[in-house]
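Heads up, one of the protein chains got dropped from this complex, but the rest are sitting where they should.
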Amino acid sequence: MQIVFAATACVSIAAIAVICVFLLANGLPAIREIGLSNLLTGTVWKPLSGIYGLLPMIVGSLYVTAGALVVGVPLGILTAVYLARFCPARLYAVLKPGVDLMAGIPSVIYGFFGLVVIVPWVRTNLGGQGFGVLTASLLLGMMILPSIIDVSESALRAVPDRYFEGSLALGATKERSAFSVVLPAARSGILAGVVLGIGRAIGETMAVIMVAGNQPVIPADILSGVRTLTANIALEIGYATDLHRGALIATAVVLFVFGLLVDLAVAGLKRRMPS
Amino acid sequence: MDKITVSHVNVYYGDFKALKDVSIHFAPHAISALIGPSGCGKSTLLKALDRMNDLVEGCHMEGEIQLDDMDIYGPQVDVDVLRKRVGMVFQRPNPFPMSVYDNVAYGPVTHGLRGRARLDVVVEKALRQAALWDEVKDRLHKPALGLSGGQQQRLCIARALAVDPEVLLMDEPTSALDPIATSKIEDLVTDLRKDYTIIIVTHNMQQAVRISDQTSFFLLGEVVETAPTPQLFSMPRDKRTENYISGRFG
Partner (left out) sequence: MRGRRIDVASLLLRTAMLLAVVITFAGLLFLVAHIMSHGLRYLKPGLFNWTYDSDNLSMMPAIINTLEMVVLSLLLAGPVGVGAAVYLNEYAKPGNRLVPIVRLTAETLSGIPSIVYGLFGALFFVKGLGWRLSMASGVGTLAIMILPLIMRTTEEALKSVPDDYRQGSYGLGAGKLRTVFSIVLPAAMPGVMAGIILAIGRIVGESAALIFTAGTVAQAGAGLGSPARTLAVHLYVLSNEGLHINETYATAVVLLIVVLLINALSDAIGRMLMRRSSHG
C-alpha cells in the first residue's frame, strides 16, 4: 500500500518532467534558429516578416511590474503593519476576510473592472487612449496587494512581541516601534511577499491584456500602449505556426524559469522568517 | 509460569544505550510496577513489550522478550496481533476525536468484530470494567473529548480492554490526573488484576506500594533490583534502592 502512496507522490515529479520536456522540445529549436541574443534583445517583433525581437515585451513586462510595485509595495506594507500591530480586533475580523477576498477575485474581473473604470478615467483625466502602462500598473498594483499584505502581515506577526514591547518601554511611540524595530525584524518575510507580488505581476495575463493596449513596441511614456511577455503569448498563440509558435513557446520557457526562481526565492526567504 | 520474560535486553536509540542488560520476570494476574527517576528506561522497557519502539527511528534492541512461550521479536510474529494481546494505556489520555462508543469499538472493529449487537456487548463490558459505564451510558455517542481528564483516561483503559488483551501496560497512567481521579483508577487497576497481567510504570512510590505485587527499581537504564513490593520497600537489598525510596534523590 505504501507503493500506491509513493506513486501518487511521484505524479508531481512526472508532471514537471512532462512539462519541461514539451516546452523545451518545442521551444529550444526556435531559440536556436532565431538566436538567443536576437530573441532577447531584438527591438522589433514582426513574426509575419520573420523578425522575432522580444525586447519590447520584456521591457513591457518590466515596466508594468515596476509600476505595480510602486503602487502595491507602499500600500501593501503600510496596510500590513496596520493589520499586524494597530488594527483593533473587531475591525480585523472585517478587514482580513477582505484581503482574502481580494486574493480570490479572478483576473478577468479585475481586467473587466480596469476596462470599464480605470481606462475611461485615465483617458478623460490624463489623456491618451486610456490603455497603457499607467492603467496596467494601477490595475496590477491592486492585484498584487493581497499577496504582499498576506505574507508581510504573517512576517510582522511572527516577530516576537518582546521587541515591540522593549521599544515601547524605552519611551518610543507605537508607530516608531513598529517601523523602526518590528518592520526591520520582519525583513525576510516582507521581501518574500514583495517577490511573490513580482511573480504574480509578471505572470498575469488576462487582466493585462484587457487594459494595456498590447502594441508590440517599447512604450514611449506611461500613457502609451504596452505588451507584456504573457500577453504576447496569449494574443498570438492561437494562429501562430512553426517558428512563430516556437518563439512564443520559447517565451513561455523564459516565464517558466522566472516563475520557478520567484517561487524558490519566496520559499527561501520565508524559511528565514523568525517563527 | 511467567506471563512475560525479559532476558538480557539492551535497547539503543541510535548510539545511546537506554536499557542495559535488563532481565525481569512478570507473573500472570499480578500487578508489576517499574519505578525509578525520570529518564531511566522504564518507559523504554514498557514500549519494548508491545513493540511500540518499532515506531521510533533508529531504535534497535538485543536480547529476548517472551510472551508465554513466544519470542515477540521473532520473524513470524504479527505485530498487530501482538498489540491486541498486549494493550497499552498512555500517560496523557488520548481518546480519538470520535464518540465514546466509537473509541471503545475501534479496537474490536480493527481486529474483525462486526455486527452492531456484538459491538454493543463488547463496548458495554469494557466500559463497565473501566468503571466508566454509569457515567457515560447516556452519552455514548457524544464526543469523547467532552469528558473530564480522569474520565478520558478511564475511557482509554476501556478502549484497551475492549480488544480483550492478556497483558495491560500502563505508562504513568495517573500522573496527569487529580488525586480523586487517580484513586478511582488505582481501585480499577487493582480490580483488573484478576483478569489481566498488569505492568505499570509509575513515578509515584506510594502508588507502587498501594497497588503492586512486584516492583522493579530502574536506575540509568539498569534494573537495580526486582522484588515483591513489600520486601523491596521495607528491606531493599541494594543501597541505591534504599536511597531512592527514602527520598535521598528523585
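Just so it is clear, A and B label the chains in written order, and each chain counts residues from 1 on its own.
Please note the rule applied: contacts are C-beta pairs under 8 Å (C-beta built on N, C-alpha and C of every residue); 3 or more make two chains touch, one makes a residue touch a chain.
Remember, it's a predicted structure, so these values are computed and weren't measured experimentally.
Asker: Which candidate, A:233, A:247 or A:269, sits in contact with the chain we can't see?
Answerer: Spelled out, the listed residue whose C-beta touches the missing chain is A:233.
Asker: Which parts of chain A face the unshown chain closely enough to count as touching?
Answerer: Listed in rising order, the touching residues are 1-2, 4-13, 15-16, 18-19, 22-23, 26, 74-76, 78-79, 81-83, 86, 95, 97-98, 100-102, 104-113, 115-117, 142, 145, 149, 173-176, 178-179, 199, 202-206, 210, 230, 233-234, 237-238, 248-249, 252, 255-256, 259-260, 262-264, 267.
Asker: What chain B residues would touch the chain not displayed?
Answerer: 50, 52, 55, 57, 80-84, 87-88, 90, 92, 94-98, 106-107, 110-111, 145, 156, 159-160, 163
The rule is simple: only the chains that are shown with their structure count from here on.
Asker: Please work out the Cα centroid separation of chain A and chain B, and write it as a whole number of Å.
Answerer: 57
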